[in-house]
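Of the protein chains in this complex, all but one are displayed in their positions.
Order as written gives the chain letters A, B and C; numbering starts at 1 within each chain.
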Amino acid sequence: MYEHVTNLRVRYVEVDSMGYVYHGNYASYYEVGRTELMRNLGSSYKKLEDEGVLMPVIHLECHYIRPARYDDEIRIVTRIQKFTHTQITFSYRIYNQDNQLINEGSTTLVFVNSQTMKPRRSPKWFAEIIEKTLTN
Amino acid sequence: MYEHVTNLRVRYVEVDSMGYVYHGNYASYYEVGRTELMRNLGSSYKKLEDEGVLMPVIHLECHYIRPARYDDEIRIVTRIQKFTHTQITFSYRIYNQDNQLINEGSTTLVFVNSQTMKPRRSPKWFAEIIEKTLTN
Amino acid sequence: MYEHVTNLRVRYVEVDSMGYVYHGNYASYYEVGRTELMRNLGSSYKKLEDEGVLMPVIHLECHYIRPARYDDEIRIVTRIQKFTHTQITFSYRIYNQDNQLINEGSTTLVFVNSQTMKPRRSPKWFAEIIEKTLTN
Partner (left out) sequence: MYEHVTNLRVRYVEVDSMGYVYHGNYASYYEVGRTELMRNLGSSYKKLEDEGVLMPVIHLECHYIRPARYDDEIRIVTRIQKFTHTQITFSYRIYNQDNQLINEGSTTLVFVNSQTMKPRRSPKWFAEIIEKTLTN
């Protein structure tokens, strides 16, 4: 199954007073994961935006297993879990520098027209890229 | 069933380039909801911290129904969904100023010792407050 | 001199691993301060946006005097320091619940056309509101 790996370093601003990455910040780590997955497929969120397609998130799920701390180097493993032309679900596993699983989650996004903000199908070229990835 | 209502106004910093509240920010709206629920019960997260008890989040779930926009006045309705002495689950519904449901979600937190960061049971006084609330 | 007072409570997400409000978050506290000042004058940032006027910040200055902590109730005192039809400078003083000055700062914003993102003069009705306030 196709998956993409992105590394990033935890920033001071992302850590809360427990010394742990604030739980809400994993949403943006996931965002970095799928942004880089899409870039790697030759697509990009920015390219979709330029074509008038936005992708708001309709569902988010995070399961916190171990904490991440300031200056940790974490590894985000992103997969396309499901694609239906109107929705796409990405799943994520995040590991720390000791290769321990620290977080698992998923986000489901829909395609909307950026003028009307109404749901629409994904652009054909985008669907082709995704489907090709899923069948490989 | 006991529930607590908190109102807040969406800040500019919380909105993304779609003009919608960034999906990751609902985690902190939920946090405001349960903070105020606990304060209203005569307890507080701060009081727990002063006693050496921290409450990291182990699970988060958000379902996005309608967008919230800059300067919207939103209403967070928070409930205690489940309490087991080692975990507590809060559920949330968020409404906009037109009384439309815009978001639903939940967070599960555990009790940990702030010195060892190991799991522990909730303090007795806290358990009593929560259980009294749940049986009313 | 006209000034506007806004109260807010420090959120968990805003605090860093020192237990202090992260220094970058004062920018959004200032934003809340000037948003509420403008609302109180019968104007609003949202109203300007609806007329096609955006107000990006071109200068920010923060001086940190005492820390703010989780759950603190802080008081933001906002003033219009200078207005020139193309720029507006707000100044801020923030106090904690013990009435101690914890932070001072300022932000300068320009008016831009939301289509072209080019600088423009402030709308007349906005200038009149501000000038009336400054001369009172």
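By our rule, contacts are C-beta pairs under 8 Å (C-beta built on N, C-alpha and C of every residue); 3 or more make two chains touch, one makes a residue touch a chain.
This is a predicted model, so every value here is computed, not measured.
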| item | value |
| --- | --- |
| Absent-chain contact - pick from C:L41, C:L54, C:V77 or C:L134 | C:L54 |
| Residue of C:N25, C:N96 or C:S122 touching the missing chain in the full complex | C:N25 |
| Residues of chain B in contact with the chain not shown | 12-13, 15-19, 22, 24, 70 |
| Contacts of chain A with the absent chain, listed as residue ranges | 11-13, 27-28, 31-32, 35, 44-46, 49, 70-71 |
| Touch residues of chain C, complete complex, unshown partner | 18, 20, 22-28, 31, 54, 56-64, 67, 107, 114, 117 |
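The criterion applied here is as follows: only the chains that are shown with their structure count from here on.
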| item | value |
| --- | --- |
| Two or more partner chains touched - positions in chain B | 27-28, 31 |
